[in-house]
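Left out: one protein chain. Kept in place: all the others.
When the chains are written out, they are named A, B and C in that same order, and each has its own residue count from 1.
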Amino acid sequence: MDLNYSAEELEFRDEVRAWLGANLPAELREEVESYAHLSKDDLLRWHRILAKKGWVAPAWPREWGGTGWNVVQRYLFEEELGYAGSPPLIPFGLSMCGPVLLRFGSDAQKKRFLPRIYNGEDFWCQGYSEPGSGSDLASLKTSAVRKGDHYVVNGQKIWTTLAHYADWIFCLVRSDSGTSKRQEGISFLLIDMRTPGITVRPLILMDGAHEVNEVFFDDVKVPAENLVFEEGKGWTVAKYLLGYERMNTGRIGESKRQLAYLKRYGEHLMGDTRWRDRLSRLEVELTALEITNLRFLDRMRRTGQPPGADVSMLKIKGTEIQQELTELMMDATDPAASDPLSVAVRKRYLSMRKTTIYAGSNEIQRNIIAKSTLGL
Amino acid sequence: MDLNYSAEELEFRDEVRAWLGANLPAELREEVESYAHLSKDDLLRWHRILAKKGWVAPAWPREWGGTGWNVVQRYLFEEELGYAGSPPLIPFGLSMCGPVLLRFGSDAQKKRFLPRIYNGEDFWCQGYSEPGSGSDLASLKTSAVRKGDHYVVNGQKIWTTLAHYADWIFCLVRSDSGTSKRQEGISFLLIDMRTPGITVRPLILMDGAHEVNEVFFDDVKVPAENLVFEEGKGWTVAKYLLGYERMNTGRIGESKRQLAYLKRYGEHLMGDTRWRDRLSRLEVELTALEITNLRFLDRMRRTGQPPGADVSMLKIKGTEIQQELTELMMDATDPAASDPLSVAVRKRYLSMRKTTIYAGSNEIQRNIIAKSTLGL
Amino acid sequence: MNFDYNEEQQLLADSVRRYLAKSYDFEARRKIVAAEGWSTDAWKQFAEIGLTGLPLGTDHGGFGGGAVDLIGVMEAFGEALVVEPYVPLVLAARALERGAKSSPLLSSVVEGRARLAFAHTEKGARYALDAVQTRAKESRLSGEKSAVIGAPIAEHFVVSARGEDGIGLYLVDRAATEVKPQRTLDERLAGDVVLREAPAHKLSGGAALLEETVDFATALLCAEAVGALQFACDTTLEYLKTRKQFGVPIGTFQALQHRIVDMYISLEQARSMACLAASRADSAGDARERARAISAAKIRVADAARHVSQEAVQLHGGMGMSEELKISHTFRRLTVLAREYGDVDHHLARYAAL
Partner (left out) sequence: MNFDYNEEQQLLADSVRRYLAKSYDFEARRKIVAAEGWSTDAWKQFAEIGLTGLPLGTDHGGFGGGAVDLIGVMEAFGEALVVEPYVPLVLAARALERGAKSSPLLSSVVEGRARLAFAHTEKGARYALDAVQTRAKESRLSGEKSAVIGAPIAEHFVVSARGEDGIGLYLVDRAATEVKPQRTLDERLAGDVVLREAPAHKLSGGAALLEETVDFATALLCAEAVGALQFACDTTLEYLKTRKQFGVPIGTFQALQHRIVDMYISLEQARSMACLAASRADSAGDARERARAISAAKIRVADAARHVSQEAVQLHGGMGMSEELKISHTFRRLTVLAREYGDVDHHLARYAAL
């Protein structure tokens, strides 16, 4: 057992760190660090810098631009991104649609979409949740009826993150409502957001931010060639994506950066036992999660097995830590202050409540662990 | 709104307090205060002192020895008992079998049993739980088969508190195994513990104490006259008992005494912010529960309605407070000390874990609130 | 011992609830917040119902009510998320009455004509009442009070400042100040109040009156929180009963059942402490007994506010995050209420020291 990174791993990390130091634009980093709103241009700018370096999609096969890094390197890379204060890489293209196409897409689909995802030419969003289908995704109702060489899509998606930036949306749709198992009638469709009949309506969250949307489909014609995999096999695609290796579920690097910042931001409270103990416990929990994450990576590296329900634990703990960080930040803020940073810190507390809800609520994650790890 | 007791209520409390000061034997109080084991004689001695005063069963009708006190007076009385450090009044006769006989018993049963319960001549225990029937009481299997003027009882009870002291046991038994609803074949039987075929086996708890037992019934003959209410109506009796007004579910007086003691016992830690804050929060929670209890009593007094699921909340919070008290006590104990009090304090932490399990586990109490108060 | 409202308290609470139901529902409130952040109509109604006169004595046309008399009103305000700066008015008027009995402003307050605010907070002081940098010298104040609730619409301020004989309260005309308006996290009007040798009238009572006033405010806040907590619990319960997933209402899932039960238990415990706080604010034997009860109540109410608000949003799922649902605004209010007049840590320290 050796908890320290090897010399090679450290060398890799230092290379990444040095490159980020030289190539992450200061104004982007400052926006991230001050909790400012990131525009579509901000996001794409950073995406394209990484694409140019060849680092925007490390997990993809080399032929499509992947780096060939092992799981530890990929983890280190993502940790460094978070720790450096880089803008997020929006996952819908790079970590969701991309991997789906790589696994299930036709050659034509791969050639058409993957380079544009890689280079940040298409901005993607994800059409999964519906007003009546949140945790119970398989109950989705948005319909796709085949008419000649098109599907006609009708229905509504909700909580669609950054749909107002998106050029494309990948959707789970019901292509057959007559199946006995609900999962069997679902297909995976790629839809151009400029198609007539699509309406995007902002959903403002409680911090006042516009991140998510409702997306309405009213007789939207989608070319049949935009069906991924087979008709009625969309659930297989969705399940694959759930099990897809994401190195960054716990957001360790990002939380480490926030924690370091919190120590400076709350320096005036470091002598206050009550606040200090909350900080200590949080730091311990984050340290533990980092090691837990490394243990899972080590097992993946040794066994070659995908992470399974481990990801659920990282999601639960990672989001709890992120929320506690924002709460400590808020409590360190001068209650009488109304400067922009203080206001941003308070609003961030509001905003981060979403983390235990989105991407499979923490309740759903506990159900997953109970079922697949514990056999209950 | 007035949170203070009225002059009459205070006068009543002072009368009780003065009487307890004069009549609670010092050696009994000291045993209670040092967490010593109370013998059957200790328990009965105190029972009989109260019986002689006429205060042992305040809630009973006056003709059977009740005091005619209103709910607030009964609460005050129980609080003073707990606060004074008096031995517990074992509830199985006074608060369980007694009320059942008063409501459902025949005249003969009342005349035969009630005076002996009142005067502490019979020691009772409760035969409800079985190895396979804990939370799911209606699944009980102990059978009672009618043969002439007797029932023949076979089966096993478990967790039978103080069965090794008991002269009598009241039991839920299955008198008809052929009913469609499981609840319908259950009867309520009174059984003399000296009847041949009864075996009591100690169950030692993790603190090493002998409080509970297994009770085995092997062809035990029970006179049919010991059936309470009608055959097959035992569930009605049991349900009545669950809703029976118990003033003392939260054990406020007892916890107030423990808290006062804890402040003396842990005086050396009062300057330690960490320990002190736990104590403060505990004191606040107990203060809140006391007022909550009074609010419920006030509503009962005004509406004349039984407490319903309020009792579940008092059970949940009251037991959580009792457990936290014992944990703070243990943490105040010198870790290097092995004197009898330190040892007793540590064992008490072990022992008190039972409080959130017994008398309807706190999980069952939450189910009850969810169903009957919240309508879920 | 009784927990009833008396007839007047019940009538007052009913009047307020009727008005809020009619004219201050979530949509109406949204419009008020989107516009100026307060409503002249609401203010007029408060005066008509008798709210502005309630805390002041009969000498000035008021009713001489205390915190207990305001419990029902504050609960209704908490449930409806009223943004009008009524509490600052009560605090300033009460302090003024105690510190300058004959002030002609008081009858204007009762009639709903004078708007007052209470300016005791400063940057860097956190929740300490004695960390006052604002200076009083020869009846003139200099300094800055920050995040003063209701400041943008106040015509007079009662201000804490440090003079030669210690901390005291002073009445200042708004015209002698500069007010920089803000909105709080929970959408109320507030402002920084800059004082540059502003002429001031000193009130009697000193630091003790400041502490008593803030304790009174905390008692009102606890009652307001109970109203907000009740709404958070009830609306979450309703959501659990109506929202279906996997073909059944999500309220059939035991894990969620147990969690909402714990929310209601928090609510009931907080309600009990709010009763205690109001009772002791009105009739504690001494300042220490009052302070212990107020801090104990704030500790429990703040814990409940955190617990219930976080769980309410979580159990609502995505809908809890949407500003279209009232619960997200109740979340904001409870987040602020947990900290206003002292967060849990502040009151734990105060409680332990008493």
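The rule we apply is simple: contacts are C-beta pairs under 8 Å (C-beta built on N, C-alpha and C of every residue); 3 or more make two chains touch, one makes a residue touch a chain.
Being a predicted model, the structure only gives us computed values, none of them experimental.
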* **Visible contact partners (per top-of-document touch definition) of the missing chain** => A, B, C
* Asked: Out of B:21, B:54, B:68 or B:132, which is the one that touches the chain we can't see?
  -> B:132
* Among A:121, A:167, A:231 or A:283, choose the residue that contacts the chain missing from this document, as touch is defined above. => A:283
* **Residue of A:145, A:294 or A:341 touching the missing chain in the full complex** => A:294
* By the contact definition given up top, give the residues of subunit B that touch the hidden chain. => 129, 132-136, 139, 158-159, 203-206, 208, 212, 272, 274-275, 330-331, 334-338, 343, 346-347, 349-350, 353-354, 356-358, 361-363, 366
* Touching residues on subunit C - with respect to the absent chain -> 253-258
* **Where the missing chain touches subunit A, by residue** => 1-6, 9, 72, 273, 276-277, 280-281, 283-285, 287-292, 294-295, 298-299, 302, 313, 316-317, 363, 366-367, 369-370, 373-376
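The criterion applied here is as follows: only the chains that are shown with their structure count from here on.
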* Provide the C-alpha centroid distance between subunit A and subunit B, rounded to the nearest whole angstrom. => 53
* To do: Using mean C-alpha positions as chain centres, tell me how far subunit A is from subunit C in Å, no decimals.
  => 40
* To do: Please list all residues of subunit C that touch 2 or more other chains.
  => 348
* Would you mind listing the residues of subunit B that make contact with two or more other chains? => 273, 277
